[in-house]
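One structure, as structure tokens, below. Some questions next.
One protein chain omitted, others in place.
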Amino acid sequence: MGNNDQQAYDRGTSLFSPDGRIYQVEYAREAVSRGAPSVGVRTTDGVVFVAMSRPSSSLMEAESIEKLHKLDDHVGTASAGHVADARQLIDLARRQSQGNRLRYGEPVGVETLTKFVTDHIQENTQRGGTRPYGAALLIGGIDDGEPRLFAADPSGTPNEWKATVIGGGRQEIQGHLEDEWTDDLSLSDGIELAVAALAAHDDEFEPSDLAVAAVTEADGYRTVPVEEVEDAFEAAGLDAADEEAA
Amino acid sequence: MGNNDQQAYDRGTSLFSPDGRIYQVEYAREAVSRGAPSVGVRTTDGVVFVAMSRPSSSLMEAESIEKLHKLDDHVGTASAGHVADARQLIDLARRQSQGNRLRYGEPVGVETLTKFVTDHIQENTQRGGTRPYGAALLIGGIDDGEPRLFAADPSGTPNEWKATVIGGGRQEIQGHLEDEWTDDLSLSDGIELAVAALAAHDDEFEPSDLAVAAVTEADGYRTVPVEEVEDAFEAAGLDAADEEAA
Amino acid sequence: MGNNDQQAYDRGTSLFSPDGRIYQVEYAREAVSRGAPSVGVRTTDGVVFVAMSRPSSSLMEAESIEKLHKLDDHVGTASAGHVADARQLIDLARRQSQGNRLRYGEPVGVETLTKFVTDHIQENTQRGGTRPYGAALLIGGIDDGEPRLFAADPSGTPNEWKATVIGGGRQEIQGHLEDEWTDDLSLSDGIELAVAALAAHDDEFEPSDLAVAAVTEADGYRTVPVEEVEDAFEAAGLDAADEEAA
Amino acid sequence: MGNNDQQAYDRGTSLFSPDGRIYQVEYAREAVSRGAPSVGVRTTDGVVFVAMSRPSSSLMEAESIEKLHKLDDHVGTASAGHVADARQLIDLARRQSQGNRLRYGEPVGVETLTKFVTDHIQENTQRGGTRPYGAALLIGGIDDGEPRLFAADPSGTPNEWKATVIGGGRQEIQGHLEDEWTDDLSLSDGIELAVAALAAHDDEFEPSDLAVAAVTEADGYRTVPVEEVEDAFEAAGLDAADEEAA
Amino acid sequence: MGNNDQQAYDRGTSLFSPDGRIYQVEYAREAVSRGAPSVGVRTTDGVVFVAMSRPSSSLMEAESIEKLHKLDDHVGTASAGHVADARQLIDLARRQSQGNRLRYGEPVGVETLTKFVTDHIQENTQRGGTRPYGAALLIGGIDDGEPRLFAADPSGTPNEWKATVIGGGRQEIQGHLEDEWTDDLSLSDGIELAVAALAAHDDEFEPSDLAVAAVTEADGYRTVPVEEVEDAFEAAGLDAADEEAA
Amino acid sequence: MGNNDQQAYDRGTSLFSPDGRIYQVEYAREAVSRGAPSVGVRTTDGVVFVAMSRPSSSLMEAESIEKLHKLDDHVGTASAGHVADARQLIDLARRQSQGNRLRYGEPVGVETLTKFVTDHIQENTQRGGTRPYGAALLIGGIDDGEPRLFAADPSGTPNEWKATVIGGGRQEIQGHLEDEWTDDLSLSDGIELAVAALAAHDDEFEPSDLAVAAVTEADGYRTVPVEEVEDAFEAAGLDAADEEAA
Partner (left out) sequence: MGNNDQQAYDRGTSLFSPDGRIYQVEYAREAVSRGAPSVGVRTTDGVVFVAMSRPSSSLMEAESIEKLHKLDDHVGTASAGHVADARQLIDLARRQSQGNRLRYGEPVGVETLTKFVTDHIQENTQRGGTRPYGAALLIGGIDDGEPRLFAADPSGTPNEWKATVIGGGRQEIQGHLEDEWTDDLSLSDGIELAVAALAAHDDEFEPSDLAVAAVTEADGYRTVPVEEVEDAFEAAGLDAADEEAA
């Protein structure tokens, strides 16, 4: 199908093209794949999130880029794509988590929470008067003592993963994860694997360019301090000085 | 009718083309036929669902693809097409099943449930401000002791079947079903028939690539374990090792 | 008027073309005329409906095609065109029949019911945000002991008939009815006439390809069993074996 | 103004063209002028309606074409154009007549009723989300003992007439009325004049092709039986046998 | 600006063109200027309205053209342009006059009433979902003993006039009024001036082609009988026989 | 950017062009700049408004052009651009002034009132379903004894001025004001300055072509009589006879 034909079908959220695709959803996916990557890894101890979070200026506070968010004591999220769009989904997930505790007196399930978010994403691909969300989320945490990791894409499809990546460089990063992931990873192994996978796509980064968080049964959601990240960096055989030489 | 003419009519949910077709509905059908196939077979013991459910990555949890769903104790569904769209229809069907039990104190009929879903699908093909659902469903279960199997397509037309397929490879798979279905199949015969029918279109799959469920009077809805699927595989004369050799 | 000019006016439900036509309504009529035909015949005993109802697959349950419907004890309907659209109109007519009994304690008149349906159809041709219904209905039954037969087309125009057809092959079938209908037909004569009229357009069908129903004062709405249809078949001089030979 | 320029302005109900015309209203007028003609004549005794009402098939019940309608005991209407559109206006007028009797305990005035209808028609030419009505009405009856006859066109303009026609063949029929109408016509003179005027446009019709009604002080609205129509036919010097010879 | 450029801006009520014009309003003005002219003249005794009101057929009742309307005892109006549009504005003005009497127990001011109407007209030029009114009004009457005359155009601009015209032939008619109007005209002088002004544009009319009304302190709104119009005709040096000779 | 490119972005109120402009707002500004100019001058005694208010016909009452309006005892306004649009803004401002007195028992501040109006104007440039206002306002009066003068343009931006002009001839008139304004002007100096500034753009006018008003602490809002305007005229060295000679 040539360029002109494609244009005929891609301008309405609520329209299919002759080959059954919803272009606006695919363009939203493109928005995600142009963003910096975020990796999630399920380990025996819990779930690890590692996000590329490099400020565009030395005067920007790196933490304010906010790729990682705590959703509840036992569940967190990593985003990729349009930051403002992701924020809306994260607010939605947090309100739902809080509501669950209020209504049922117990934490929301990771899978239940993910599907609540993806159903909302789907509605924005079918009803008129809106565009799809230009963001993807990894949602992970502990359910009944078991680590669970899910991804939510702009079509609103939920899937569970052992380890995956959202955002740019997906092919190399996911390939590295598939080659190296095993089911006996410790939490620190998981961080190391995520860092190495990111480097498979682009190794011009330093520990401080990464945001890292973990969710474990013992500690719940916690931000991983930069020292631990540096350890993972070294363990992954990466040289933080590379960038300066570049 | 040339390509330019066709484009003139296919961009609005609520518009007919000069030949009386609603293109958006047909493009939604195309979305279904590009998805992996799901087969339903009515047997003397109950209804069998077999869905192709092959993860795109070795790190994706196959069960999370979720092609088969329990709707109530006595009724299940298999989907094809856009996963997020199908999820909305499945949620709708579940809420309706629960509501029926609450209001009338008895399980909803399989036919009644199917028509509730298809009437909702139809409305999305006629009112503005939305697109049709890019998904089809098989809905099957036990009504007064009798197995029933229905299909719901993106136009909202309900039909009852002895055995049928939704999704890709329809021509070969339905052909195989028509050639081989008989009215005295046992439940395991039904699984074997479904597996063989899927192989008629594409035999490069292994037992673990299939999701299988059954609804019987005795057991209600249950997921069929992979061992039973492997038996059906062998009985169908398929060689799970084929794929590795390919 | 050339093809380009026509396209300029046919894309909006609520627009007239320069020659005073509403194209969307005419395209909806085209949708009806591409469907299988349904015949209605008024006889001295009551009204007869005969619908072509041939499944597209040997595994589809023929009854689930549902071309004929009981609307109330004394009134039935036959449809042609988009099945899902027709279902919505039939649901509307049933609710109106039930409501009439509840409010007034008596059955709704056949003409009153028809006009209730056609007024609803008309509104879908004038208000924005929707498309016309791609279906036509025959509505027939007993009013104060008298058989009445009406047709409702996609413009919402009601007309009363002695005998008529909706759907494909209208010219030949209506022609046969006009040549052969008389005002002294018995119910079985009516079935025979309808079968023969359908054969005037396309004689490659068997008794089991037809759905037949009748509404009489004595029995109300009833589905006519296949044996009676076979009798009509023979009486009409049709040879059920033709098809096999073809 | 060329064809392309015209197309630029005629697709929106709520848009003027540069020459101050509302094309959709004019296309609705074209829809009326393509319909069969209906004539109204004011006589000393009351108002006469004569409508061409020729069924398209010998099996259609001619009365079901419904060109003439009683609106109240003392007022009736004749329509031309889209039948389903006209029905909506007639329902509106009837509800208004009934409401007037309920609220004020007296019959609605013919002029008041006409203007109620035309104001509704006008609104459909100005507000978005709808199309104009593709129908015109003659509304006539007795006001305080005086016969009154009004016409309502698709723009919503009301006018009072001594005698006029809506629908096809307007030029010849109105010309005949202008030449022959006098202010001392009896009711039967009026029917004869209307029949002769219709014949001035197209004399290939028989008495049974006409629907005739009258509203008088003495009898209110009544349908004129075919025998009286045949008398008028002869009096007008028309030969019912013409058609058969043609 | 060429023709193509103009088309780009004139299809939306709520859009400006690059030169700051609202084309839909100007096309509505064109609709007015294609209608028959109505003249208003302020005299020492009161306000005079003279409207060209020539029926298109000898069988149309001239009074039913309704160019002049009483709005309240002390105020009247003359319209030009689309009759059905003008009727809506006149209904609005009447309801407002009645409401003013109910709420405040006194007649509405002529200026207040005019501005109520023009504000409503303006809203139809700014909000979406509607088109401007294709009609202009002259509104005149007695305020605290003083004659006042206002004009309301399709943009919703109110202006007060000593004498003016709306509708066709504006240039010649307004020119004649500017040349001949003086501040000491009696009511009959005013009628004569209006008739002569209309004749400056087109003198092919007879007294019966005119509708004439006056509003004075003494008599309030009254229709001026044809005899008085004939006197004005003669006084204006017009020869009613001209037309017959033409 | 060529002409075609420009057209692509200027047809929607709620759309930016690639260079960050909102064309509909700029076209509304063009509507203002094509209107007659209105000047506001802040003096030591109060604020002066002088508006060009030349009727298009000698029979139009000049005061009905209404370029100057009292909003409250202590605040007035001058408008330029579409008169009907300006009227809506003036009504809004008056209602707000009255409401302020009712709610708080004190006059509204001139700056507060201006910003209430400009915020309303801005909303009409951002929300769909409407067009911007094609009018600008000068709003001036006395706040706590201090004269204040503000301008509101079609974008909804408020600015405070010592002296400024809205409407046509802005460049020359504002230039004259910038050259001649001083902070010790008396009220009559202010009128003289405004008249001279208007003449810098176009000196073909007479005192009666101007509407003049002033707001002072002592007298509040008052219309300045033509005699005072004539004095300013002479003081400004303008010769009212010029026009007659032209």
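For clarity, chains are labelled A, B, C, D, E and F in written order, and residue numbers in each chain start from 1.
Operating definition for what follows: contacts are C-beta pairs under 8 Å (C-beta built on N, C-alpha and C of every residue); 3 or more make two chains touch, one makes a residue touch a chain.
Please read these numbers as outputs of a predicted model, since none were measured by experiment.
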Out of F:43, F:100 or F:164, which touches the unshown chain? F:164
Option from F:38, F:64, F:97 or F:122 whose C-beta touches the chain left out: F:122
Residues on subunit F facing the left-out chain by the touch rule are 5, 8-9, 12-22, 115, 118-119, 121-123, 125-129, 150, 155-164, 174, 177-178, 181
Footprint of the hidden chain on subunit A, which residues? 3, 6-7, 10-11, 13, 23-24, 27-34, 57-61, 63-65, 81-85, 87-88, 91, 124, 128-134
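Just so we're on the same page, only the chains that are shown with their structure count from here on.
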Out of curiosity, which chains are bumping into both subunit C and subunit E? D
Please indicate which chain is farthest from subunit C, where distance is taken between mean Cα coordinates of the chains. F
Can you check whether subunit C and subunit D touch via the same residue numbers (shared by over half) or via different ones? different
Intercentroid distance (Cα basis), subunit F paired with subunit E, Å: 31
For subunit C versus subunit F, what separation do you get between their C-alpha means, in angstrom? 69
For the pair subunit B and subunit D, the C-alpha centroid-to-centroid distance in angstrom is 55
Going by the contact rule already set, what residues in subunit B reach two or more other chains? 13, 128-129
For the protein chains shown, what form does their contact graph take: line, ring, star, complete or other? line
Sort out which chains touch which and give me every pair. A-B, B-C, C-D, D-E, E-F
